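For this view, one protein chain was removed and the others were kept in their places.
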Amino acid sequence: MPTQKPPQSNAQTPRQEGKWERWRQRWDRIASNRRILPVLLAAGFVLSILIPRFNLVNPYIQLILMYVGINIILCTSLNLINGYMGEFSVGHAGFMAVGAYVSAVLTTMFIPTALNPWLFPLIVVVAGLATGLVGLVVAIPSFKTRGAYLAIVTLAFNMIVKSVIENIEAIGGPRGIPGIEKLTTLPWTFFWTVLAIWVIRNFVYSNFGRGVLSIREDEIASDLMSVNTRQAKLLAFTISSFFAGIAGALFAHLLQFISPRVFDIIKSTDVLIMVYLGGIGSITGSILGATIFTVLLEVLRPLGVWRMVLMPLVLVLLMLFRPRGIMGLREFRWLIPHYQLLAAHLWRKKKEATDAPAAS
Amino acid sequence: MTYFLQQLLNAMQLGSIYALIALGYTMVYGILTMINFAHGDLFMVGAFLCFIAATFLKLPFVPTLLLSMAGVALLGVAIERVAYKPLRQAPRVSAVITALGVGLFLENFTLVFSPYPQHVPALIANRTWTIGGVSISSLQIIIILLSIALMIILDLVVRRTMVGMAMRAISWDKSIVPLMGVPLDLIISITFAIGTSLGAAAGTMYSLAFPVIDPYMGILVGWKAFISAVVGGIGNIRGAMIGGFILGGVEIMVAAFMPSTYRDFVAFGLLLILLIFRPYGILGKPRPQKV
Partner (left out) sequence: MPLLQAKQVTHYFGGLCAVSDFNLDLAAGELIGIIGPNGAGKTTIFNLITGVYRATRGSISMNGVELVGKTPNQITQLGIARTFQNIRLFKELSVLDNVRIANYSRLNYTPLEAMLHVGRYRSEEKRVAEKALDLLSVFRLDGWAEERAANLPYGSQRRLEIVRALATGPQLLLLDEPAAGMNPNEIMQLMDFIHWIRDQFKLTIILIEHQMRLVMGICERIKVLDFGATIAEGLPEEIRNNPKVLEAYLGEGGEE
């Protein structure tokens, strides 16, 4: 067999002079220093407590920040299915609805109001778990169906959830549940957003995540390389819907009013746009996509109806020039687990160390 | 029994509209393996063109219909050239998202000029006949017959003409067929023109049957037509027709014999059950997997 020389791993690209280049180098230095990340996270968490406590920014911006967080959770969780697994799920709002209703029913009907703030984290988890279970409903058809047909299954799921809720009078039917206590706070949103990103990232960079990725690349080859594709699909759908449920619970307790109409196909489309705007198969992309989408819609509010004309145009132009979205299939270094980033490097070092005495 | 027949007639009316729209989805999917999510909104544009022609130009039914079909066909071809053609080599899903964006653009652009729902004037003299207790309106007859006629013409075009043969060949293999001298871009444009003009015809008839139109009317109808196309087996033209009538039938019958709020639940539930037993739709076949 012909053998080729491995490429030079740290080949120096010719550096251009100039101001931009200096900024680039600075950015590289920051990006390669992972110790900044925990500092940033701690600072973010402290800020998320201080901002509402002392009203550092106006309540409107606080609200936007919380929506950004919720949308990041939705977007990252949908990216697991649409970006990492390569399926086309169009019913994410259906999962969100389950989480929102489970949590809202718990806080408005079952749990005494006095206990609500204390039990809220637990309620959110219960909502997530319930949604995760419902995720199985979609996961099982995915064993056999793919592409447009699975898209239809998720779409039908979305419609069915909406229709079921409309037909249950005990939870308000088409009128929905009003008067939900505002329990979603900035620190909690921050906490859940970071947790969702962390858990989904960990999953993606694990054995199971690689299984999910291999399904996107070539399902048959993946199966033949010993990947239990059913297990991988089941996990991906369960985790994705778990976090969609959590986002739904946070959303319900921020909006304080939910009705089936909130969770229709248009809501699902919004999340889809965020995912593909940010970039498939990238958590950085999902964070960017959700943030840009949410913030842009607010910034363009003065334009009135025209903002809704402008947004789709932005999306179309982005797709034409960057078909994979802003960060498609690429990841910012901090979001890759440290060991995964260094695995090959550590192995080479170890090998050099064991080879050296043998050679002398 | 009369009640049932009456509902069956309604089902035929709704089903033929779904079927006409579903054809657009299935034709584009067949040729580009892409779900054209803007198609439902082209249906809406068709309805609005009908409204403009009837209200401002005071045209009668046939010119209105033709104007709406021609206008939407032009729009469809333009959309394909501008928004989808550059993405033929890109991942499929990028084109699908672009289509979603185009659809949103059409909705909201129309909304700018028509913030309130519009009322479409009646273009067809409303006469009703009663046969054995079942009442049939002139509008229903026209909708059903015209749809069926359009579908038959389409079926003949696809099966009997050179253009139709080229379409079928391209849906089979996009890389080889152009080498045989088939003008790929032209055929794709023709496919879009036909598919979207059928959607516009559906839009025109829909706006006559349900005369209050708004810019978001295409979303739900579009999704349902897409479901019809999938139920029939996406990419399959006869499948789309069958799928449209099935979905129209299920929706009307569920609403007729059960509380109407159950409609979506039962219709989509049935759809899921159908997809469990026939994962590739009624007439669809799984593409053979090469290993």
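For clarity, chains are labelled A and B in written order, and residue numbers in each chain start from 1.
The criterion applied here is as follows: contacts are C-beta pairs under 8 Å (C-beta built on N, C-alpha and C of every residue); 3 or more make two chains touch, one makes a residue touch a chain.
Nothing here was measured: the structure is a model prediction, and the numbers come from that model.
Per the touch definition above, the residue from A:51, A:97 or A:235 contacting the chain not shown is A:235. The residue from A:58, A:113 or A:207 that touches the chain not shown here is A:207. Summary of contacts with the chain left out: across A:136, A:168 or A:343, the touching residue is A:343.
Residues of chain A that touch the chain left out of view are 1-7, 9, 199, 202-203, 206-211, 213-214, 216-218, 220-229, 235, 239, 281, 329, 337, 339-340, 343-344, 347-348, 350-351.
Methods note: only the chains that are shown with their structure count from here on.
Centres computed as Cα averages put chain A at a distance of 34 Å from chain B. Listed in rising order, the residues of chain A touching chain B in the complex are 82, 88, 141, 144-145, 148-149, 151-153, 155-157, 159-160, 162-164, 166-167, 173-174, 220, 265-266, 269, 272-273, 276, 280, 305-306, 308-309, 311-313, 315-316, 319-320, 323-324. Within the complex formed with chain A, the residues of chain B that make contact are 29, 35, 83, 86-87, 90-91, 93-98, 100-105, 107-109, 111-112, 115, 219-220, 223, 226-227, 230, 234, 259, 261-265, 268-269, 271-272, 275-276, 279-281, 289, 291.
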